[in-house]
Every structure is written in C-alpha cells, then in structure tokens.
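Of the protein chains in this complex, all but one are displayed in their positions.
As written, the chains take the letters A, B and C, and residue 1 is the first residue of each chain.
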Amino acid sequence: MRKTDIGPPDYRTMLPDVIAKNYGQWKYHEIVKAGVLKHVSETGDEVYTVRAGSPRLVSIDFIRDACDVADKYCDGHLRFTSRHNVEFLTPNKQNVEPLIQALGKLGMPVGGTGDCISNIVHTQGWIHCHSAATDASGIVKAIMDGLYDHFTNMKLPNHLRISLACCINMCGAIHCSDLAVVGVHTKPPRPDHQKVLAQCEIPTTIQSCPTGAVRRHPDANIKSVVVKEDLCMYCANCFTVCPAMPLADAEADGVAIYAGGKVSNARKPPMFSRMVVPFLPNHPPRWPEVVDVLKKIVEVYAASAKPSERLGEWIERIGWEAFFRRTEIPFTEQHIDDFTHAVETYRTTTQFKW
Amino acid sequence: MRKTDIGPPDYRTMLPDVIAKNYGQWKYHEIVKAGVLKHVSETGDEVYTVRAGSPRLVSIDFIRDACDVADKYCDGHLRFTSRHNVEFLTPNKQNVEPLIQALGKLGMPVGGTGDCISNIVHTQGWIHCHSAATDASGIVKAIMDGLYDHFTNMKLPNHLRISLACCINMCGAIHCSDLAVVGVHTKPPRPDHQKVLAQCEIPTTIQSCPTGAVRRHPDANIKSVVVKEDLCMYCANCFTVCPAMPLADAEADGVAIYAGGKVSNARKPPMFSRMVVPFLPNHPPRWPEVVDVLKKIVEVYAASAKPSERLGEWIERIGWEAFFRRTEIPFTEQHIDDFTHAVETYRTTTQFKW
Amino acid sequence: MSDETPLLDELEKGPWPSYVKEIKRAAKRSPASKDLLRIQEQSYKDRVTHWKHGGIVGVTGYGAGVIGRYCDAPEKFPEVTAFHTMRINQPAGWFYTTKALRKVCDIWEKYGSGMTNFHGATGDIILLGTTTENLQPCFDELTEAGFDLGGSGSALRTPAACVGQARCEWANIDTMALIHDLTMTYQDEIHRPRWPYKFKIKASGCPNDCVAAIARADFTIIGTWRDALRIDQAAVKQYVNDGMDIVSLVVNNCPTEALAWNEKSSTLVLKADDCVRCMHCINMMPKALRPGLQKGATILIGGKAPILKGANLSWVLVPFMEITPPYTEMKELLAKIWDWWDEHGKTRERLAELIERIGLKEFLRAVDIKPVPQMINKPRANPYVFF
Partner (left out) sequence: MSDETPLLDELEKGPWPSYVKEIKRAAKRSPASKDLLRIQEQSYKDRVTHWKHGGIVGVTGYGAGVIGRYCDAPEKFPEVTAFHTMRINQPAGWFYTTKALRKVCDIWEKYGSGMTNFHGATGDIILLGTTTENLQPCFDELTEAGFDLGGSGSALRTPAACVGQARCEWANIDTMALIHDLTMTYQDEIHRPRWPYKFKIKASGCPNDCVAAIARADFTIIGTWRDALRIDQAAVKQYVNDGMDIVSLVVNNCPTEALAWNEKSSTLVLKADDCVRCMHCINMMPKALRPGLQKGATILIGGKAPILKGANLSWVLVPFMEITPPYTEMKELLAKIWDWWDEHGKTRERLAELIERIGLKEFLRAVDIKPVPQMINKPRANPYVFF
C-alpha cells in the first residue's frame, strides 16, 4: 500500500562512523588550509573535512561522481552545507590530499572556508521560475569565475557571503548578505484584458497590491484591471496572484545590488543589506557590469577593513558617505528610503564626513 | 501712530561692553567652579559669567531684583540661558564673589555649569494651560529640591538635562532629554454632547484623531461624536480642536518618565528619550514617587557611567535590560513600542544580558 | 472663598527658588495673581486644570503672539476670568540691559498680572495673564519701548539662537546676527499665521547645539567647519602634564577613531578626513583644540515634538552652507520649502510629516537639491523602489 507522511530519512542512518561516535563531543577545530577543516573530539578522534564548490544546479551524474569520491575516501558518506557546497569527511589525514586531487579531476574547486567568499546562495531564475526578473545560475557562474581566487584563498578580513535572488521575493533570503544581487523589474505590469477574467480573481488581484495601484477597469464592460502606473513599485505581488499581468521586460528588467548585511551575531548584531546600485541591465551571458561592481567592492573592502570586520561592519565604521566615495559608486534618489520606516534612515545628526 | 512689525530690539543694543568688544574673538574658556565660567579672548580680555538658577515662572519683582544685582556688578547688563538660568557677566574678577553673595541673599542658587544638573526646561501646567495632564512648576520645584546638590556641584559623569512637559504636546521639547517627565492621560475623552455642536467642527474633530477613534454619534438626531474607547490612546488631539471633549481626570491623569535622550552631537548622535516608567499618579504638592524615581536613576548613573558618558550613552553601553535590573524599575507591556516604527525597536539578535 | 493655600505653601520649602513665593509677591499688587494663586491651589486639590481653550484674541493687525485663556470657574476666580498670555520676542541670545528689562516690568505691572516666564520654551518673554481689554494698550506701550510680539498658531515661531560669538569660542557662525536678521525679515510670517501649522527656526553655533535646535526646529541651523580642527600641541601637552588621561578621556571617545595619541612625540594626531566634527575632543580640551577655519553651517530639517505622527529629529538637508549676510541662499531655500509645504501640507501637518507622507525624493526635487549620502545614515534596505 501507498506510504505517506513518512518524513525524511533519520539523519542517524546517514552519519559516518567517526561522526556518530563523536557526536556532541567535538572539542575544537582548526582550518588546515583553504577548504580543509580539522575537528578534534574529546575522545581524541579527529575528522578532516574537505569542502568543494558546486554549481548547486547539477545533474545526477554530478551527484554520482561525488558519490564515487565519497565511496573511495569517505566510507560512502558525504554532506552538503547550508551554502550548497559539498563536504567530504574522513578520519584519515592521508585521505585528504588524494581527495583534493580527485575533486580537482572532477573540476570541483576546494575552498569556501574561513576568511573567504563561499558559494553563492541563489535561486531558479530563467531555469524554472515564472517570476524571474533575471537569471540565477548564469550570473552566479559569472560572479564566481570573477571572484574565484577568493573561494580558494582565505585572504579577506572575514568571510564574505554573496547571495542572489532572481526577483524581490528573495528566495535566497539575500536581505542579510554581505553582497546581494536581486532581480528587479522597473516597469509596471501590463494586464492582458483577454486573460484576466479567465485566469484571475479580480478582487484578490486588486487587494494584492500594497500600494493600491491595481484598480478595476474603468469601462464596466471590460472585466479586467488597470494599473495606476505612478503608484506602481514593480513588486509583482499582483503577478503572483494573477498570471495575466506580466512585468517581464527585456530592457526594463535587470538587477539591483545590496551590501553590508550579515546574519551572525558575532560582534555586531545581524544587519540588513542595503542598496548600493539601484539598477544594472540584464546582459547575458556574463553580466559584466554586475561582476565589475562586486569585484570593486570586494577590492576596496579587502584593502581597508580591519581583521574580523564584516563588510557591513566596515561600512558602518567608515560611514556610507565614505563607502560611496571610495567605491566610486554614484549615489542616487533611489538609494534614499521612501518605504514604511524611511525616516529611521535619515541622518539626524551633524556627524558626517565630507 | 501705531507701530507694528518692528521686531525685537537689536541684540547689539543689549550687549555689555566686554562682549561687544570681543564679539567673535573668544579663544577658550574654563569653568572656575560650579556656576562660574571664565572666557578668555584673543585680545586678552576676560569675562566672568556667574550663572544662577531661576524658577522661570517669576514675578516682575524677581526681574527687578536681578536688575539691581546687574546694575551693581555688571554695568547694567544680564542675560538668560536657553535653560532659563540667569547669567551675570563681568570683566572684573573681583566682582565674582560679591555677586555670588548678592545672589545668595536673593535665594538664587549659583551653579548649573559643567557636569551637573542644570535648570529644568518646563511648561505651563495648571498655571495656565487647558491641556495639562499634570502641573509643571510644582513638580519642577520638587525635583530641583531633591536634586539640588547636583545643580551646585559638578560631580556627574557629564551634564544631565531634565525636562518636563505637562502633556504629550511636549512643549518642553522633552523628547531628547536625559530625563523627561511628561503629563499623560490614561482615560479617553468624554464628549459633552450639549457642547460639541456649539463649540466644535464635527468633521475636523473626527479627522483630528490619529487612530480614528472619534466617530459620529450613532443617533443621527444627536449632533455630536462618540469615542471608540479601545482605539483611544489618550493623545488629546481631539480635545485640542474640540474643547467639548475633555480628558482631564484626577485619578487617571499622571506622569510618565522617559530617559536617555540627548541633543548634542558630541560622541554619539542625538537620541530620543525612551520610556522608563509608563505612569505615576499626580500626587501634589510634591510628587514624591516622581522625585524618587529620578533620584534613583541619577544615583545609579552617577555611580556606574564613565566620564563624559551621557545617561543615554551609558544605557546604550550596558543595555536596557541591565538598566532596568540596576534601577529596579519594573518592565511592563507599555514599555514595548506598538506605534508606527515599533519593529525597529525589537531585539533582532541573540545578544542580550540575562 | 478661603485664601489659604496649604498645598502650595509646601512648595515654599526647600532650597530651590519657589515660584509660589513669586506668585505671592505678585499677588501683593495684582488681584489677578491673587486669584492665580487660588486657582492653582484649587487644581492641587482637584488634580485637574481649571483653564479652558482661549478664543481668538489679539492685537489689531496681528493673528499671533497672544494665547487666549479663560478659567472654567469665573464665579470663584473672577480676576482670572480672562487670563491671556503675550509672547514677546526676545532679543537674539537673550541679552538685556536692565533698562530695557525694567521698562518691560513697568508696562506689565500696569497692564498685567506681574507674572512672567523668563523665558518661554520657544524663547519669547512670556507675559503671563492679562485681560482682553488690556492687550492692545499693553502692546502699544511695548512697541513704544521697542519690543514686539512673537509667533503663535500656524505661523513662523520666534526664532532662537545660542549665545554664539557673543561669548563662545566655538561659534562657527554668528548665530545672533543671523537669527536677528531672519526675525526682522520674516515679521509678517511671524505675526500673521497662514500656513498648515507652526514652523520653527533655531540656530546653534556648533554641533553641541546649545539651543537644542535639532530636536525642536523644523529648520535647524548648526555651525560647522570644512577643514581640519585646529590643534595647539603645546597646550595638549599641558593638559597631559596636568594629569589628563588623554587616551581614555579623549582619543577613545572619538566616534570615528579620527584621533590617535603619539606617545613618543606626545602629540595628538588627527585624521582630518575621519573627523565628523562631533566636538567631543574640543569640549574636553578647550585650550588646545578649536574648530577649523572654513566655517559655515549644516542645515537640517524636520525637528519636532510627537504631535501628530511622532517626534522627529532634524536630518541633514544641506551638509555645508556659507552663512554671510544677507543670507540669500538660506532665504531662497526657506521660500522654496514654505511654498511646497503650503501647497501640499494638510492642516496641522508639520514639514517632517508632509515629507514622510509624500516622500523625501519629491521634496528634494521641489527645493531642487540633489541627493547626497550625507542626508542619510544608511541607504534603503527594502527593494520597493520607484523609477
């Protein structure tokens, strides 16, 4: 008979012996080198972790390759990280180098630990989502190529997390990332009056708009909606509930870049990422403008932040005015908040740098 | 013929010679002792300022007394400060002590400079305002009696500013004071249906309510308004535009205490004062509960803050949870913001003290 | 009815000067002050105010400067049946000759209660309590003596200045001259309410902000400087020799780590680019440190108390403006702001609230000022952008 609600496999059935044996007894760790962690247990046991980068959007062949490596060096176990890297764990120091070789052969870069740029948390984009204002995996590939050395080296002041979401739904939960790339529309939806009635619940559609820009069609005979364009901020809520009002537009869609967010509670509390570039056009296949801005920010940060300072902590210390000056990124109207808590972002002091 | 729009007297006609002569040329100052400032000019000239406390609500006799002193020791000039103290200026060091004597005779305390508690900026209260939820001059007198030594001495970590407003209109602009006392109502207005039509513009009155608690009287024949009590936050806006809906209530009126505000840009930017006690009853003539809370806070602050640390800077450093613990002031529902930017006050981090 | 004031008498005790004594002094000659004392005692018993809204009272040709007041029990307190206050515009910086002050006292003895506030929270002299009939003659004598009314209602309120260059070495601008000029220029705006709500202007000579302008003025003027603050290293050494722990008291309190103490050369090292002119180090060492020489002001807008939508601190609008008579740049800016506010503001909507409602972007366009990062602490975190 059919099984339902069995839930996921019990994690205990998935653990390598050394992990099962030392579960809850780890004492300390060290980063042997970029991509290689060593954890030592109260029992004296050690486990080495080799972390390898993955495109996340992978074929089953990729998984099988990884399994082959794990079978050879890790007694048939492996894990994935919260940033989609693959981790190969082994108690045997001797296995580490061969493991790295094997991963090299597969083209899987080893790194992503410590003061580096780890894998980019990202989303679906043009591969699968109807809501995408930009692609995901493609920009991610271009960015990681551009910042590759920072994945395989640990020469930043602290780790730097990059996330990408292909629309402002922000599936990557990019709103608290050191660097965030988000797909944005900049033109209002275009209701398709033929389809609206068929595909959408008009009241729900009208309600869905946070700014009240969606209105009943003035002509009572046309059972559809119109958009008051000056009220529209292109959030796509209406599109989420009503497919008949697409926003996608080759010219008007692109990405915005946000910076300075963090999640950890280390030193400074978690912070939101904040706008640094309001709009860059979609230039597939490699989005050069996007890659350049990110590289520039990373450069300036790496050169001037103190040890342990996250990007956002550094910006808070030097001030946003200094950040824009040093990165030579132009400051625009769009940077100034005009949403619900806007006033809380105004500078209510005479303290600022020239 | 009648004069209008002549404006105030030209300040230049009001200046003592030493001020006129050294205007814009002052080089440095020192605080000789509590209440006595010495300013030195590029020209080598000096001016001594003796600062004396005033109740602010004074008779013309008080002004005339002050004038007598000024005639005797200050060539017929004096000034008032932005906190309503009186300043007597003289180029002659010899005049300082006699001046202090003379002020002593008049019962005017000398002090209010440097790391002290200066005069309390306050308002009208029951002396003159229809809007008052508490008195002004009376509480101020009780508080200054209680903290008198801090006016005549300079033993605090930095200066500490106390302000009082008899209703939340906050005429004292108390919203950025180290310590603020504000008169509050805690019961909704009681519309007087006889008077409303005569005295008030009903639409304006309804509009005036920020929470929409004021509604047309359900009975169309009664041309008046009713108050939806659960929506009322006792702000008195309706009363300001419609005298026929008083809120004043002997039991329900009282004061709230706020703390940690500052105006200067020194070190930390200006800060708002924040609620520390939501409500204390009106207990004339000396409001003992109010005086006690303020004394307690000043004590704890004086004992534990670092030099130059304003009350609010100290609280920010130790954290509000530590402030409530150390001052033994109970934390209540009312302390938690539920107004427009409430979420910005929530603790979005695991960083806190037990 | 009894003249006993047992409750108020309690407030004659204690070291701080007593306003009750003051009312009693005035009461000797003024029946109104006598009733003021009695009605105050009444409030101390009842624990509620006994004053009612004032109707529109004032002097010919003015719509402002007088706050009308009536008591709610004229039968019990006949002498304060009407008890209006007059707001008299102070001379900038609150300096007086005793001659001028005595004159004001004499006039108020003749026409009023003899009670005053020196000064009101906005800065005016408050002549507290007179009858409707006396307003005009009192005003006429005051103008004869060179004094005029201040603002009230939906008008420009009496501007205020810190003592500034008159007695402060840190004043980067001549606050008193500026405020006097603005006050004279805007007599009509002060005396004849015509706006959605009140508007306040205050000027402080440096970021210490001794008139609390940033908290209380819709238009806040604060002196500052563009170049590096001045350091007299010899005087610095003096402080250190006199035992000042310069590192913990000064260097470590710099908000931007712009200061360092060079132990070897015992000199104070300044990274001028990092200084945000907070004044702390200058405040700590007035004999050694001073503001720079390229002086001017930062203009901030929006400061106000909580009514209606919550309190605001003023925020930066113009990072640096040169402040020289006739202050044309500032006056042109004020004109643009007032026009926009007047056009779009609802009744009882302060400038900050209008900007919150319509958006800073719109405002900046209206007063044509281009956005700079100094206006904000941090850019938007949300993705809800209008293009």
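Note that in this section contacts are C-beta pairs under 8 Å (C-beta built on N, C-alpha and C of every residue); 3 or more make two chains touch, one makes a residue touch a chain.
Everything quoted here is computed from the prediction, not taken from an experiment.
Colleague: Based on the whole assembly, the unshown chain contacts which displayed chains?
Modeller: A, B, C
Colleague: Kindly state which of the options A:Lys33, A:Lys141 or A:His193 is in contact with the chain not pictured.
Modeller: Only one listed residue reaches the unshown chain, and that is A:Lys141.
Colleague: Any idea which of A:Val36, A:Ala70 or A:Leu280 touches the chain not displayed?
Modeller: A:Ala70
Colleague: Just one of B:Ser54, B:Ser273 or B:Ser308 touches the chain that is missing; which is it?
Modeller: Answer from the full complex: B:Ser273 touches the omitted chain.
Colleague: From the listed residues B:Asn22, B:Thr186 or B:Ser308, report the one that touches the chain absent from this view.
Modeller: B:Thr186
Colleague: Would you mind spotting which of B:Cys235, B:Ala248 or B:Ala266 touches the chain that isn't drawn?
Modeller: Among B:Cys235, B:Ala248 or B:Ala266, only B:Cys235 touches the chain that is not shown.
Colleague: What residues on chain C make contact with the chain left out of this view?
Modeller: Touch with the absent chain occurs at residues 306, 310-311, 381-384.
Colleague: Since one chain has been left out of the picture, which residues of chain B touch it in the full complex?
Modeller: Counting only chain B, the missing chain is touched by 168, 170, 175, 182, 184, 186, 210, 233-235, 256, 258, 260, 272-276, 278-279, 317-321, 323-324, 331-339, 342-343, 345-354.
Colleague: Tell me which stretches of chain A touch the chain missing from the display.
Modeller: 2-11, 13-16, 19, 23-24, 26-30, 39, 47, 49, 53-64, 66-67, 70-71, 76-82, 84, 86, 89, 107-109, 121-123, 125-132, 135, 137-138, 141-142, 144-145, 148, 151, 168-173, 175-176, 204, 208, 210, 235, 237, 243, 248-250, 253, 263-268, 270, 272, 282, 284-286, 307-308, 339-341
Note that only the chains that are shown with their structure count from here on.
Colleague: With contacts defined as at the top, give the pair, B-C or A-C, that has more of them.
Modeller: Contact tally favours B-C.
Colleague: If you average the Cα atoms per chain, which one ends up farthest from chain B?
Modeller: A
Colleague: With centres defined as the mean C-alpha position, give me the chain A-chain C separation in Å.
Modeller: Whole-Å distance between the two chain centres: 49.
Colleague: Multi-chain contacts only, two chains or more: what residues does chain A have there?
Modeller: As it turns out, chain A has residues touching two or more other chains at 343, 348-351.
Colleague: What residues in chain C touch two or more of the other chains?
Modeller: Within chain C, residues 207, 209, 214, 222, 255, 277-278, 313 contact more than one other chain.
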